[in-house]
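The complex is shown incomplete by one protein chain, all other protein chains being positioned as in the whole.
Each chain gets a letter, A, B and C, in the order it is written, and its residues are counted from 1.
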Amino acid sequence: MLDKNGIAKRIAKEVKNGMFVNLGIGIPTLVANYIPAGMSVELQSENGILGMGPFPFEGEEDADLINAGKQTVTLLPGSSIFDSAMSFGMIRAQKVDLTILGAMEVSENGDIANWKIPGKMVKGMGGAMDLVASAKNIIVAMQHVNKAGQSKLLPKCDLPLTGIKCVKKIVTELAVLEVLPQGGFKLLERAPGVSVEEIIKATAGKLIVEGEIKEMDL
Amino acid sequence: MLDKNGIAKRIAKEVKNGMFVNLGIGIPTLVANYIPAGMSVELQSENGILGMGPFPFEGEEDADLINAGKQTVTLLPGSSIFDSAMSFGMIRAQKVDLTILGAMEVSENGDIANWKIPGKMVKGMGGAMDLVASAKNIIVAMQHVNKAGQSKLLPKCDLPLTGIKCVKKIVTELAVLEVLPQGGFKLLERAPGVSVEEIIKATAGKLIVEGEIKEMDL
Amino acid sequence: MINRVVKNAEEALKGVKDNQTIMFGGFGLCGIPENSITQLIKMGTKGITAISNNAGVDDFGLGLLLQTKQIKKMISSYVGENDEFERQMLSGELEVELIPQGTLATRCLAAAYGMPVIYTPAGVGTEVSIGKEVRRFAFNGEEKEYLMEKAFEADFAIVKAWKGDTAGNLIFKSTARNFNPMMAMAGKITIAEVEQLVPAGQLDPDHIHTPGIYVHRIFQGENYEKRIEQRTVRKRN
Partner (left out) sequence: MINRVVKNAEEALKGVKDNQTIMFGGFGLCGIPENSITQLIKMGTKGITAISNNAGVDDFGLGLLLQTKQIKKMISSYVGENDEFERQMLSGELEVELIPQGTLATRCLAAAYGMPVIYTPAGVGTEVSIGKEVRRFAFNGEEKEYLMEKAFEADFAIVKAWKGDTAGNLIFKSTARNFNPMMAMAGKITIAEVEQLVPAGQLDPDHIHTPGIYVHRIFQGENYEKRIEQRTVRKRN
């Protein structure tokens, strides 16, 4: 079973040379720590950065330079700053190659719910609805089951949707799964020490298990 | 009767302090020469300038700095440069207060034709269709009659239209006329030495003459 | 050059009335018009419909106008980090319209560029699409559904820039740019406060983010706090 850093590490393997990547808040943010040093990748932050760098050294924080999570960050050489219209313009025009974000629920046809729990204070969708509606490649990083022990990989989302038919891949503490175009979670890899049976038990939506399922190579 | 410079000089009186103005090619360009020195006016050139200045001194031409007529120009203090999308964005959003352009024909309901003569080589509408469709205040600078002696102020335009119901005022070598919202050219002023009868004769569209028509004060 | 300078926030905000719609630039606490917010509190303007990506924090930014109950409605994409906001929202005192961040940005752009509506795929198939026109378009070899979203109409836009000149031209610094340029272009009347106001001619025309034609009133702000919402750092090794 993976911890948060393990999930991030596994997702980092999906990041390829030359990609522009948008990382959501939470586990996705950790992915940046596992991108190999020699790889050419640029991080987009939807408040208006391309080429976002790590947190600043202590004492070098700039109130005018934050990321979409409102954290102080830095810029790398070759970075650029732009306004929010251009930022979401480039997201809609699919210039960002890969979007990694968290979710509360994903359905077997790729719907995602990650912004609202009825009855609880709703903070808003931020840029998530724009990202999931436009991105050509969306990977969800999340726990396989919620705190109540219920599967978050469902036949149909119960929570209000953020976007429909958009999730391509899911990485959880238990497994890597692909969402098939015709529907269904295809099991690709098991987390170290996790059995296929455990994954079957934790998956409420249609799970497709074909052939031998290899353990992740981290 | 006015010459081209006279028409420009009369139109310059329509320019008020604090206006952003777009001047078309031909007579409208001359208007800039007659804006009083102390007046705060900024010229917009639709290829991407606000605060356009006069032609450069000899030897100071910059190939990268031209106006919409492709002439070398200069920038005044407080000027800004922007791309064509923003330029026409500000035109559509009616940020430009006054548009002055030439015409081949104007109809009594304010339609304008100034881009195409069937059977002749058509060069294109450039930015004229955008300007006339959006500008809140459009003044046409033109000759009252064409070279064949026919009136250019018509009941209905014969030539292909550039825009509909948009012209607010017309200044010709003979007169200043307002296009009424309900239709019709209302005669406002006569050019020096021109009689109302001459204007009536030169106007094919509905002309409204009420009370005494004063001579222009230039 | 058309001079757009006014003396201070007081003069800049003249004419702002109760029950108007006001755009506020900024993302989180970054690039917010601090002086103008303070002035609105002084003026006590009520019933504000605020178009702003966020709602500040309890004791800073738009959170201050929530404490004084001057805001009637928030149109935002994300409104966490604010207890008083939550209280007013749950009690029904405050009306809240949550819309996708890109939709918020693009509805500003639409107003700025004289486009009455735009189409975006954001929110298709979600509750955001309720009551909106859904239309299929093919674009770049992919056919999908889009929502029609309307250009904002705001009585005032209040933005914060780094540098500005007397002609109203604005330059933003780093991610304090965010929503400021589009809102500056979208307001019926636009008010800009700047950290540095310079004479016209001192800014390179090629560096200007927002041309002065969009900025009706500009003033030199003072005492900027520029609070950091989430101070994240790494250690030197």
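Note that in this section contacts are C-beta pairs under 8 Å (C-beta built on N, C-alpha and C of every residue); 3 or more make two chains touch, one makes a residue touch a chain.
Model, not experiment: these values are computed from the prediction.
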Sort by label and list the shown chains the missing chain touches. A, B, C
Touching residue (missing chain; options C:16, C:171 or C:194): C:171
Write down which of A:2, A:15, A:30 or A:50 is the residue touching the left-out chain. A:50
Chain not shown, touching residues in chain B: 45-49, 54-67, 69-73, 75, 81-85, 87-89, 91-92, 94, 111, 121-130, 133-134, 160-165
If you put the missing chain back, which residues of chain A would it touch? 18-20, 40-42, 44, 50-51, 75-82, 85-86, 88-96, 134
Just checking the interface: what residues of chain C touch the absent partner chain? 106, 109, 111, 113-120, 137-140, 146, 151, 153, 171-174, 177, 188, 205-207
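Just so we're on the same page, only the chains that are shown with their structure count from here on.
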By Cα centroid distance, the chain farthest from chain B is A
Could you put a whole-Å number on the gap between the CA centroids of chain B and chain C? 36
How many angstrom lie between the centres of chain A and chain B, each centre taken as the mean Cα position? 56
Using mean C-alpha positions as chain centres, tell me how far chain A is from chain C in Å, no decimals. 28
